[in-house]
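Missing here: one protein chain of the complex. Every other protein chain is in place.
The block that comes next holds chain A.
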Amino acid sequence: MSAQKIASQGWRAAVPASKRKEAKIGTRKIENMLLLGITLIAAAVWIFPLYWAFVTSIRDESHVVSSEAGLLPDMLNLSAYGDALFNSNLLTWYINSIGTSVIITVLVLMSGMMCAYALSQMRFPGRRALYAVVLASFMIPSQALVVTQFVLMNDMGLVNSWAGIILPQLIVPVVIIVYKQFFDAVPKEMREAVLLDGGGEYTLLFKIYLPLNWGITSALAIITFIMAWNQFFWPFLVITSENMMTIPVGITQVRDTFGVNYARVMAVALLGAAPVAIAYLIFQKKVTEAVMISSGVKG
């Protein structure tokens, strides 16, 4: 402690040290409780829209709009869910969303992993240029390309098809960058040992580099899947027929002839969100890890 500090704290010498410490701990405790309270209230406010959507979805429509309806769940009427599942195209949209998102995830990871392996472990002409392209494509706003991407899909006859939804979503440069970082970190000795044994690059990639990086592969797979599932703008443009729509586009189509049915709209919204929400709650740690790693905050 500096001399100045001791001088400035001189007045405190009048109070016994133990008492001082107790008082300080006392105020800290109150402060901590207060902060905890504020945090929990903020969390409650944050989750409220989802809670309210759920409460609405399990009510009768007549009760939803009545003035007596309170904040607490007072009914358990699942008819809005049944209605949503069986009187709309929701199941078809599920299939479209699951199908396209799974294919996008597999293709993005495969192409990304292969490209990253070549960039990280191999020497070939144009390697630096390719890496520059990968880094630069980070910055390309795909939303600004939709006009000509649509023209292209139309030329290839892919409007209103899974391939049309999938193709423009296959460029996810961050997957390459993350894989490259992880491949760079694999010890060189392993590589040399395999090469001495007569193994080739494919053996190395699929038997050594990939198994060593299952953790990051599963993390990347989960966020790629969630991103693909949530994509709205592009599927909205490339799909016009209702039975080819994905969940995020389809659920905006659920309307009733006689005014809006709020219970049903909320049931549809929650059913649309359920797969990714459940995936997140199960793989919470993986999702957190993937977000942190892919944004480069934690390597």
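In the analysis below, contacts are C-beta pairs under 8 Å (C-beta built on N, C-alpha and C of every residue); 3 or more make two chains touch, one makes a residue touch a chain; residues count from 1.
Here, contacts and distances are computed from a predicted model.
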item: Identity of the absent chain, which is to be given by its UniProt protein name, from "Fe-S cluster assembly ATPase SufC", "Sugar ABC transporter permease", "Xanthine dehydrogenase molybdenum binding subunit apoprotein" or "Cupin domain-containing protein"; value: "Sugar ABC transporter permease"
item: Which of A:130, A:186 or A:210 contacts the chain that the document leaves out; value: A:130
item: Missing-partner contacts on chain A, residue numbers; value: 1, 5, 9, 31-32, 35-36, 38-40, 42-43, 46-47, 49-50, 52-53, 56, 64-65, 71, 107, 110-112, 114-115, 117-119, 122-125, 127, 130, 133, 137-152, 154, 167-168, 170-171, 176, 200-202, 205, 226, 229-230, 232-233, 237, 247-249, 251-252, 262, 265-266, 268-270, 272-273, 276-277, 279-281, 284, 287-288, 291-292, 295-298
